[in-house]
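Just below is one structure, and these are the notes that go with it.
Complex shown without one protein chain; remaining protein chains in place.
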Amino acid sequence: MAIQEPPQVDLNRIGLTKGDYRGRPSTLCKGCGHDSISQRIISVAYDLALKPTQVIKLSGIGCSSKTPAYFMNQSHGFNGLHGRMPSMATGATLANHSLTAIAVSGDGDTVSIGLGQFKHLVRRNVPMLYIVENNGVYGLTKGQFSATADKGQELKYAGRNELPPIDVCLEALVGDCGFVARSFAGDPRQVEQLLKAALSHRGTAVIDIISPCVTFNDHDDSTKSYAYGKAHEEVISDFGFVPAYEEINIDYAEGEIADVRMHDGSHVRLKKLDSGYDPRDRFAAMRLMQEAHQNQTFLTGLIYINEDRPSLQEMEHLPETPLAQLPMEKLRPSREALAKVLADL
Amino acid sequence: MAIQEPPQVDLNRIGLTKGDYRGRPSTLCKGCGHDSISQRIISVAYDLALKPTQVIKLSGIGCSSKTPAYFMNQSHGFNGLHGRMPSMATGATLANHSLTAIAVSGDGDTVSIGLGQFKHLVRRNVPMLYIVENNGVYGLTKGQFSATADKGQELKYAGRNELPPIDVCLEALVGDCGFVARSFAGDPRQVEQLLKAALSHRGTAVIDIISPCVTFNDHDDSTKSYAYGKAHEEVISDFGFVPAYEEINIDYAEGEIADVRMHDGSHVRLKKLDSGYDPRDRFAAMRLMQEAHQNQTFLTGLIYINEDRPSLQEMEHLPETPLAQLPMEKLRPSREALAKVLADL
Amino acid sequence: MSTITRPDLAPPEALESPVGVNNFSIVAATVNGSGSQTANNTLVRALFKMGIPTTGKNLFPSNIAGLPTWFLIRVSSEGYITRREKSEILVAMNRATVTEDIAKVPAGGVVIVPLEWKIPQDRTDLTYYALPVQQFAKESGANAKLQPYVANMVYVGALTALLGIDEAEIEAALSYHFGGKRRPIELNLGVVKAAIAYIRANITKTDPFRVQRMQATTNKVLIDGNSAAALGAVFGGFTVCAWYPITPSTSLVDALIDYAKDLRVDADTGVHNYAIVQSEDEIAALGMVVGAGWAGARSMTATSGPGISLMTEYTGLAYFTEIPAVIWDIMRMGPSTGLPTRVSQGDVLSVYYLGHGDTRQVCLLPANMAECFEFGWKAFDLAERLQTPVFVLSDLDLGMNTWMTDQFEYPTQPLDRGKVLTAEQLAELKNTWERYGDQDGDGIGQRTLPGTDSPYAAYFTRGSGHNKYALYTERGDEWEANLARLHRKHEYARTIVPAPVVDEMADARIGIIAYGSSDPAVQEARARLANVGVKTSYLRLKALPVNATVVDFIRKYDRVYVVENNYDGQMRKILQTEVPDRANQLIQLAHCDGLPLSSEFVAQGIVNLEKEQ
Partner (left out) sequence: MSTITRPDLAPPEALESPVGVNNFSIVAATVNGSGSQTANNTLVRALFKMGIPTTGKNLFPSNIAGLPTWFLIRVSSEGYITRREKSEILVAMNRATVTEDIAKVPAGGVVIVPLEWKIPQDRTDLTYYALPVQQFAKESGANAKLQPYVANMVYVGALTALLGIDEAEIEAALSYHFGGKRRPIELNLGVVKAAIAYIRANITKTDPFRVQRMQATTNKVLIDGNSAAALGAVFGGFTVCAWYPITPSTSLVDALIDYAKDLRVDADTGVHNYAIVQSEDEIAALGMVVGAGWAGARSMTATSGPGISLMTEYTGLAYFTEIPAVIWDIMRMGPSTGLPTRVSQGDVLSVYYLGHGDTRQVCLLPANMAECFEFGWKAFDLAERLQTPVFVLSDLDLGMNTWMTDQFEYPTQPLDRGKVLTAEQLAELKNTWERYGDQDGDGIGQRTLPGTDSPYAAYFTRGSGHNKYALYTERGDEWEANLARLHRKHEYARTIVPAPVVDEMADARIGIIAYGSSDPAVQEARARLANVGVKTSYLRLKALPVNATVVDFIRKYDRVYVVENNYDGQMRKILQTEVPDRANQLIQLAHCDGLPLSSEFVAQGIVNLEKEQ
């Protein structure tokens, strides 16, 4: 009798299975865009062989903000307060800047209640991946408009929205964010590619992912629905991602316009598009977003990339050892030091 | 013996003297830019013959936010909470939309602690004049950097600022604000002209006035100093203002490019500039602000004007009589109405 | 010192509610998002319309779909409406919890369960009725997405047949629910009828539970507290509501939107005689309310714990600048995010002392639908009279559950707009009026509204030090005088807030104090306690600060149990500081597990604590 082989499991670079990146079972509605984004995060973390114990997951409050419980169980997670996750994330990454921070928020969480904190986070360039799972409504409180809802949109429950939407990407751009992207939960390949690049960024990387709420905002005439997204998505940029651990040749491959060396040594290789759009051009990015905002077009892809701005942790002159792990002698000056201070009083 | 004439006092259209528009004595530092802005408000209110009892003054907390006590004593004033004046103003103007609301805030008040409320105010298009007395520091708490401080700026007290400034005008523009202007406390004529036009705007009118803090941020190398302002101010637009009560001829005068009819029937007559800048062009405005931000140039004048967006009060379908003055019968439905509701339960 | 005749001899059963015809509880265990609310509401309404006192309570999870949810229906011929610890009838429609659910059914109980699950019927002390639920749903003709919704109607049918509910009332309830729309009424009714037929054909009823018509609900209506509050606010002349969504307060504003559209829009012009604004957060919500109150609107917000925390700073401002505002706190379980869909009375201490510095807030404590309605309008009168924020501490149990109530009384007083000076009055007073004076000895100054056409009208409002003319001051004497006046105002507030309800039993030596949604449990508990010889007098607080009646009551009894739904005995702590001479006789009887208090907890708790005396 042949010996039973143990089932074949694919291990990644650090010897983990995809299962090691899973979370607890989701309690979201079946078909919710947020669940599909969780799956993308799992895949990307597995592909890049992130070490789960060196990742932290941060979120506010909302259906979207629940999702960190549904991926990467071996990473510490903190599901904090509604709209105030950015400050918490700032503190956590100051305490330990060696960790990879993945934040998940909702549109209500980020641009309704959280707009101030979001903008100040971007301004400080806190090194982290900031995902907005944008469905244009408050899912968890059952379907009110959020500040990203399109003008003129109608919802059975909330009536008609008369206010202009706040554009997550434009806000980030105006706030000097060095990595701004938009994607669609119905476009898994693009989401994964953007996640990979974003995880290598030096400061705050913002990805605004349209993520349909199947329960409250998925009718076909909603700009945040699967149907609308599939029909209207226009990709504005394309790029290849070469992780730090892979070798890269310095020549541009055909169709590439530029190579952006990311903070962690990986590379984003921008490809030439018919539109000529270059995501390194800040004015172009702002104009594009402004036009999209005005014309309500659904543009996805990498909108802006710039590795120049130092992160908060760099500006703070932090030591290599994370503050949270400093040994006692770095924490408490000596008895003599106290005596000297007192003598000088 | 000749009879003593009473001293000659100039009365305005509604028979008030300039003194009727004065406030209590200022307790600000001598030379503070904020005091000169208060004087401009007094002049403009007197010139336009605003009825003081029909004006409300609103502010947050800071040296700047104290100033509503120093102009227009016959108007109700509310010096509220740090950074949270916009919501208070929203409520006040909902309660009584017939009043002219003049809000004064500081840079710390508006874009540090208050950024979220400021942006949401603009988004709602609450009809009011919103003046930011921008000195790049927290005056009242003695000289810390605010979020408008320029990158690389040094202050004796606070050290060096490493963070990029938040641009009040760009933020307003991105937020779909229909009246955006910048000025300089050292340019009284322009401040007055902008105030007049702003008071006629349909929704939120934002004027960012660089207003030097002589105590903490007036050294010559500060971009928020009098010296810097005087040396670097570049006017980007020019216009004439014709109040509603004056007649206007419909032809463009020489050098004018357009006539914008304001909500209250007054007119803003845009003049042609060498630069060709047209403050009705939103993209142009954003680009200009973005460039100014990048190059740290000091552009003043009317940046953007657009009377199209309805104000919050219009969107709310309010009656002509302010809510605060509705008679009892509009407030409490009849006994029969209650009986009917109960019968339907 | 107690008059109790040996409570330790009273058998525990003696403290429980009687069980039998028109006296039992049903628990329907379902999955949320499956539409079981229609089924549950239909049952409650049908029973209620049969004249039987009925209440429904929804124990639902904090998510949108897929998690366990339980609906409790109680019928009580005696008219008691509190949650009972035991439910005799289980409708087990959630596969995930069925085992646990069955384990909780008391001996003699009934289990209704889908036949398809093949649940072992191993408890011999129960009656099992297995129904082909899935088959019914399929046969209903509903599409796949609607099938779970329809399945719930099966248990409506089953209970109708088993309990003897009037089919006509079921039909009427469905018609009410669907606003008369024929399609859904018929679809659902079809399932109900099929289930009834199935039961009649296949099942022999062996349990004792059934209903029979009574006349105990005549003239009463069914409503939830949030709707009652909204209706009250509409009749209280609210003009501005600014709010931010949060469970369990959201449905209050939903109802406000609906009622205002019906009752406060000018029929001819279509203008709204009010504004309801969804703000960006709770800081802004209260900011708008305070700004509006300052400018003369009757303004309000509704929120829950996390929102209250965010409103702390604005509350302090409104308190100190003396601006009317109405804040409904529909209390849920805290601290922090806590259990958003579970009840507690846990915000009493924090709201009463809300704000840094010396502050004490006026709080109203509705305990039933009539008071939710009444405080809906009265809160404005008090806020404008006292020129201060008024908090209404309702909770999830009151706010989101269905209660029967007497018809609401039309407001008994005209709108009280408080001390607002007109231009004419100002012409007399000129510069002598004192915004923060105390002309009447009640601690309340006179205010003016922006827009008042008088050169004397204006004053400057600020949260920093001010004297009686509303001028800035840092003088210690003026500061103290102002605090002393605020103190007088607080003392005056005691005399005008709703007075407590007192019900004293002859010869009682112990008292009970409760408030809000703990009232029904106390009411029933007192009856059960009386049965075992424990006589109790009862005072129900309707507001803070407390008045002299409360002090007298506390002084009168040997011991006073303070019954509340929180962990720390928060109201007890407040009362201990109010009546320090009896602080040690105020005994905590608090419990907090997310559920409304039961009468068993109260009755048994008092018996146990009395034994210790």
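Think of it as A, B and C in the order they're written, each chain with its own count starting at 1.
Everything below uses one rule, namely that contacts are C-beta pairs under 8 Å (C-beta built on N, C-alpha and C of every residue); 3 or more make two chains touch, one makes a residue touch a chain.
Please read all numbers here as calculations on a predicted model, not as lab measurements.
A.B. asks: List the shown chains that the missing chain touches in the full complex.
C.D. replies: Result: the unshown chain touches A, B, C.
A.B. asks: Which listed residue, C:Ser394, C:Gln576 or C:Ser599, touches the chain dropped from view?
C.D. replies: The one listed residue touching the chain not shown is C:Gln576.
A.B. asks: Of the residues C:Glu88, C:Asp101, C:Glu313 or C:Glu384, which one touches the chain left out of the display?
C.D. replies: C:Glu313
A.B. asks: Name, in rising order, the residues on chain C that touch the hidden chain in the full complex.
C.D. replies: These residues of chain C touch the chain that is not shown: 61-62, 305-306, 308-310, 312-313, 316-317, 319-321, 333-342, 344, 346-347, 349-351, 353-360, 462-465, 474, 476-477, 479-480, 483, 487, 566-568, 570, 573, 576-577, 580-581, 583-584, 586, 592-595.
A.B. asks: Pick out the residues on chain A that sit against the missing chain.
C.D. replies: Counting over the whole complex, chain A touches the hidden chain at residues 20, 24, 52-54, 56, 58, 68-69, 73-81, 84-96, 98-99, 116-117, 120, 124, 312-313, 316-320, 322-326, 328, 330-333, 335, 337-338, 341-342, 345.
A.B. asks: Since one chain isn't shown, list which residues of chain B touch it in the complete complex.
C.D. replies: Its contact residues with the unshown chain are 27-30, 61, 63, 66, 81-83, 112-113, 115, 138-142, 144-145, 147, 215.
Simple rule for what comes next: only the chains that are shown with their structure count from here on.
A.B. asks: Count the C-beta contact pairs for B-C and for A-C, then tell me which is higher.
C.D. replies: Pair with more contacting C-beta pairs, B-C versus A-C: B-C.
A.B. asks: Per the centroid of Cα atoms for each chain, what is the distance between chain A and chain B, given in Å?
C.D. replies: The computed centroid separation for chain A versus chain B comes out at 36 Å.
A.B. asks: Averaging over Cα atoms per chain, report the distance between chain B and chain C in Å.
C.D. replies: The answer is 44 Å.
A.B. asks: Could you tell me the distance, in whole angstrom, between the mean C-alpha positions of chain A and chain C?
C.D. replies: 41
A.B. asks: Can you list the residues of chain B that touch 2 or more other chains?
C.D. replies: 116-117, 120, 124
A.B. asks: Taking each residue of chain C in turn, which ones touch at least two of the other chains?
C.D. replies: 280-281
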